[in-house]
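Just one protein chain is left out here, and the rest sit where they should.
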Amino acid sequence: MHAIGVVLIQLSKVRTPIILVNFKTYSEATGRNALKLAKAGEKINRETDVCVGIAPQYVDIAPIVQAVSIPVFAQHIDPVTHGSFTGHVLPESVKEAGAVGTLINHSEKRLKLADIDAAITRAQEAGLVSVVCSNNSAVSAAVAALKPEMVAVEPPELIGTGIPVSKAKPEVVSNTVDLVKRVNPKVVILCGAGITVGEDVAAALRLGTQGVLVASGIVKAKDPYKALSDFAQAIIKT
Amino acid sequence: MHAIGVVLIQLSKVRTPIILVNFKTYSEATGRNALKLAKAGEKINRETDVCVGIAPQYVDIAPIVQAVSIPVFAQHIDPVTHGSFTGHVLPESVKEAGAVGTLINHSEKRLKLADIDAAITRAQEAGLVSVVCSNNSAVSAAVAALKPEMVAVEPPELIGTGIPVSKAKPEVVSNTVDLVKRVNPKVVILCGAGITVGEDVAAALRLGTQGVLVASGIVKAKDPYKALSDFAQAIIKT
Amino acid sequence: MHAIGVVLIQLSKVRTPIILVNFKTYSEATGRNALKLAKAGEKINRETDVCVGIAPQYVDIAPIVQAVSIPVFAQHIDPVTHGSFTGHVLPESVKEAGAVGTLINHSEKRLKLADIDAAITRAQEAGLVSVVCSNNSAVSAAVAALKPEMVAVEPPELIGTGIPVSKAKPEVVSNTVDLVKRVNPKVVILCGAGITVGEDVAAALRLGTQGVLVASGIVKAKDPYKALSDFAQAIIKT
Partner (left out) sequence: MHAIGVVLIQLSKVRTPIILVNFKTYSEATGRNALKLAKAGEKINRETDVCVGIAPQYVDIAPIVQAVSIPVFAQHIDPVTHGSFTGHVLPESVKEAGAVGTLINHSEKRLKLADIDAAITRAQEAGLVSVVCSNNSAVSAAVAALKPEMVAVEPPELIGTGIPVSKAKPEVVSNTVDLVKRVNPKVVILCGAGITVGEDVAAALRLGTQGVLVASGIVKAKDPYKALSDFAQAIIKT
């Protein structure tokens, strides 16, 4: 385990290895439930050296930041500035609410290429760590050329299946590591899709990633704290 | 002045005539500034019979609702449910954060027709008042057929200009009133674009609307409280 | 059977009742195959009073118009003018290639509401008959307010299933007829989704429509000419 070198990440509370939990719009992770889940993550953050970050819905960012000490990410930002952008997610507003980073281009919220580039720039201007999602290794390499802090590769066909990318498609992960490192060795690489148990996380790290992006595997677990603890133990042992 | 008949509106704190202030992503209406602006609106709500509603950015909804007693609207919702919709705005999360309604299809966040229909349904299921924006009178009539609580007509070419729709294009407003009433007489009609002084609001009401959707006219006013007060006085005198 | 009153339709070769065949991107309806299918439609046009129109892919419009005398529709147009709109479908270019009309807002190519409004206007300016698709009766009424020549209601969940809308969801069709007629009695109403045999077409006409929008039911039939003939006979007998 090692702290990564990117200045922006050092300044935030974000460290690697990281377990980044995407709350999506799951009922188990909305409003009061989101707060409960954030507390489980905070506990792991305190008890271990593993960094647990969470990406709740926009409206839940401020209440969670006020109540819990945990790195909070937005699920998306728009490449906009202060001005006439009704309904858009302004990086600065997410930052002022207390988030430290943001997902960009999740497979459920895909962006145009030029907008990914602009969103990464806007995130950096607002002091937010960018975690840009990709759907395969070639797209991961493309993303790396845009210089985000992290790229998270997730084959969309495995998302939500419980079939872990790190075991079912290890070549997607290892090719991503190879290609991304060649284009931009500073980028932190995560993988996701189908991750449900610690062993999936350990496999991901052995393939060269520095963490996982996970959603239903934690949010819909019977005991999310236990599931997170299992993930963290696997990381510590790897 | 009269309370409107739609059940959903009666249950919320929303009344007509209404001044609905869209905060967009203006720096004067983000984070701490959003809270200050909300307080100015709350004061008018207390001091007059005119309803002032505000539509801040998503992340500012919860902090404002906690601090200020004023009808809060989202600037947009997505027609999604609980589930796998990363980065989308779930109506239920907006409601749980304390919003009473939402803009839909603002000219800066236009939606596909089927999605407007679905978003109105989802807003109603979540207990949110729908204020659907339109760009001309024909589109207003189309929107009325989808049965939102309110339609707000705003010719996009006048937005942010300070040239009031109610004076520069009164026929857009009166045609909207005619066409919408024919399609669905229950829909509350607002107008917007270029509204900056009380007289613009009075003109809007004389044309048959029950209020205004306003943004820079209030947000960028030297003294937003004074500007709102001017609007409210004009309504009371009309 | 009667010729419909809209001037634009009278000027084109389009009559009602109409069988409008959407070629989509089916291999059976691309390039040379598209031409063959067009010829089957032309034969029905000659042999009966029923109007058969076809909507091939953009690149196939000109070759079909040159070879076959049949009303040809584009599958989509963009609400653009002559100018800097790379990759967009200009109504005038479709018209110059010989098309008489266009689908707008098919469920596989949904548009923003303001763009549907603008596309209908642009189609009329270019002399193209607009057939605007909708997914339910409320959306059909909304579309009718925008004054296209035709609206075609197609519940997306039945498209391509072989379960005919006119039999499985007759209330969607009859509600569409009711609501559309109230908003705009001049609009010709078609229905589609799951239409595969003449009896489905007859049922559609009995519900008050003036024709059908069909795709796989004809394109993927063993003998498209025979299938079209079965449709036409059902219309003539109704």
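Chains here go by letter, A, B and C, matching the order in which they are written, and residues are numbered from 1 within each.
One rule holds for everything that comes next: a contact is a pair of C-beta atoms (placed from the backbone, for glycine too) under 8 Å apart; a residue touches a chain by one contact, two chains touch by 3 or more.
Just so you know, these numbers come straight off a predicted model, no measurement behind them.
Partner chains of the missing chain, restricted to those shown and counted over the full complex, are A, C. Within the complete assembly, A:N105 is the residue of A:S12, A:S84, A:N105 or A:T196 that touches the hidden chain. The missing chain, though absent from the display, is touched by one residue of C:V52, C:L103 or C:A144; that residue is C:L103. Summary of contacts with the chain left out: across A:A34, A:I77, A:A142 or A:C191, the touching residue is A:A142.
Within chain C, the residues in touch with the undisplayed chain are 22, 24-27, 30-32, 55, 57-63, 75-76, 80-90, 92-94, 96-97, 103, 106-109, 159-160, 215-216.
Hidden from this view is one chain, which touches chain A at 105, 107, 110-117, 134-136, 138-139, 141-147, 179, 183.
Following the convention adopted for this analysis, only the chains that are shown with their structure count from here on.
Touching chain B and chain C at once is no chain at all.
Residue numbering shows that chain A and chain B use the same positions for more than half of their mutual interface. Chain A maps onto chain C through a rotation of 180°, based on Cα atoms and reported in steps of 5.
With centres taken as mean Cα positions, chain B sits 34 Å from chain A.
Rounded to whole angstrom, the centroid-to-centroid distance between chain A and chain C, based on C-alpha atoms, equals 45 Å. Contact with two or more other chains is made by no residue of chain C.
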